[in-house]
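A single protein chain has been removed from this complex, and every other one stays in its place.
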Amino acid sequence: MPIIQAFWAIIRRDLLLAFRRRAEMANPLFFFVLVVTLFPLAVGAQPNLLRAMAPGVIWVSALLAALLSLDSLFRSDFDDGSLEQMLLSPHALSVLVLGKIIAHWLVTGLPLLLVAPLLAVFLGLPEQAMGTLWLTLILATPLLSLIGAIGVALTVGLRRGGMLLSLLVLPLYVPVLIFASGAVDRAASGLPVDAQLNILTAMLLSALVLVPLPTAAALKMSVN
Amino acid sequence: MSWIPAPVSRFFHRTSSPPHFYALADRFIPWLTVIFLLLLGAGLYGGLYLAPTDYQQGDSYRIIYIHVPAAWMSLFIYVMMAVMGGIALIWRMKLAEVMLISSAPIGAGFTFVALVTGSLWGKPMWGTWWVWDARLTSELILLFLYLGVISLYGAIEEKRAAARAVSILALVGVVNIPIIHYSVQWWNTLHQGPTVSKMDKPSIHVSMLVPLLLMAVAFKFYYLIAVLQAAKLELLKRETSSQWVKALLEKQA
Partner (left out) sequence: MENSQHATLQVSELSCFRDERLLFSALDFSVNAGQVLLLEGANGSGKTSLLRILCGFREADAGQIYWCGNKISESSYFQDMAYVGHADGTKKELTVLENLNFALALGAPGKYSIEQALDKVMLAGFDDNPVHTLSAGQKRRLSLARLLITHNLLWILDEPFTSLDRQGIKLIESLIAAHIEQGGMAVLTSHHDLSMADLNLQRIHLQACQ
């Protein structure tokens, strides 16, 4: 089917672009590591304190790193006219947008999974919580890309949309933050985390279905 | 729109034309003001004078006559904004756009009042100005949602596009409000003891409840008055070059 082809083509193109701009793409990752290292410097290096704070620190940093990387989602397509061409494509814009979001997550969300264990060790997160940390990252970083996409689509037409983007997106990130860091927190104290993981899964699935529609509408508004 | 009867749809179309709406709003505002003042007077008299003193909290509980209706309004107005946003997106109705954007500062105002009165109440109750109580926290996040709507509208220069943008944002926000609310509540029960929950479900006596409801209705009327005034102004700003605004200005000059 042509629309599936277009969907894959967009993912392939965005991954290729990310590869050609790899220096730029690594920035959110460094930012993530850097923010996490700032915490021990700010609050002191007592192992107990850090261990208690670890889930929150890792998740707040992941949130900020995701926020920082959001701008690259539609910015270059908006600037060079590719977005106009996507709007004119006979295929549903929402499907193309979903392709872009998935590619964005593969480039910015997936690497967080790889460095998170390192940071967990830095902060002394108990080993039993490591699996849960991974699971929450797998479930919740795509959510950050999805929810963020709406905010970027609304602000991509603005010259200085950065601050506004965080004002729009961060309040919507609150549930993700609560359930994800909550799950890691409970896992660290050896409690069951099924409820949190189920809720995150439910949120991810509904976001996959619901988010492309307002994002596409917002992009149409921005191209105006 | 075939499921809407013709007279209703005609009425809708006529009322939604800017000059007609403007005239209608002018006609209604004095009446609404009278009703608002009556309700406000009755509510305050009942709440501050007639209602008995609470055996646990003393007179400090009386702040609920402002706090609770304001908190209700903060949610109500956001839902109204989302409804207006839906109408604006589906039927492309200019008036809905205007009502949506005029509601935002009023809603933000109520949210702010709810936050301030909440923390004022918190001082005698908890001995501190701010407690990370579930309701206060979600109210704070709601304030950010309102501020997002207001700044997004301000940031986009072309106002029709801006109205589209805030309509989308209001709809996204309204889907998220319950999720945020429940996640915050859940987070709260996890992290805090039950000491705070006293104020969550107060079993309330009728003599306290009636003034509370009166105040809630009074606040609704206040919202109506404020939103009509704001919408009038917004319409004038948007349609400065149209015939009816020119005629109106000539008549008043």
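A and B label the chains in the order they appear, each numbered from 1.
One rule holds for everything that comes next: a contact is a pair of C-beta atoms (placed from the backbone, for glycine too) under 8 Å apart; a residue touches a chain by one contact, two chains touch by 3 or more.
Every value quoted in this text rests on a predicted model; they were computed, and no experiment measured them.
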{"item": "Touch criterion as defined above, residue of A:Gln85, A:Gln128 or A:Ser189 at the omitted chain", "value": "A:Gln85"}
{"item": "Sites on chain A contacted by the missing partner chain, in the whole complex", "value": "2, 5-6, 8-10, 13, 16-17, 20-21, 76, 79-82, 84-91, 96, 220, 223-224"}
{"item": "Residues of chain B in contact with the chain not shown", "value": "158, 160, 240-241"}
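Everything below uses one rule, namely that only the chains that are shown with their structure count from here on.
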{"item": "Inter-centroid spacing, chain B versus chain A (mean Cα positions, whole Å)", "value": "32"}
{"item": "Chain B contact footprint on chain A (complex, rising order)", "value": "150, 154-155, 157-158, 161, 164, 167-168, 170-172, 174-175, 178-179, 182, 203, 210, 214, 217-218, 221-222, 224"}
{"item": "Touching residues on chain B, where the partner in the complex is chain A", "value": "89, 141, 144-145, 147-148, 151-152, 155-156, 158, 161, 164-165, 168-169, 171-173, 175-176, 179-180, 183-184, 186-187, 190"}
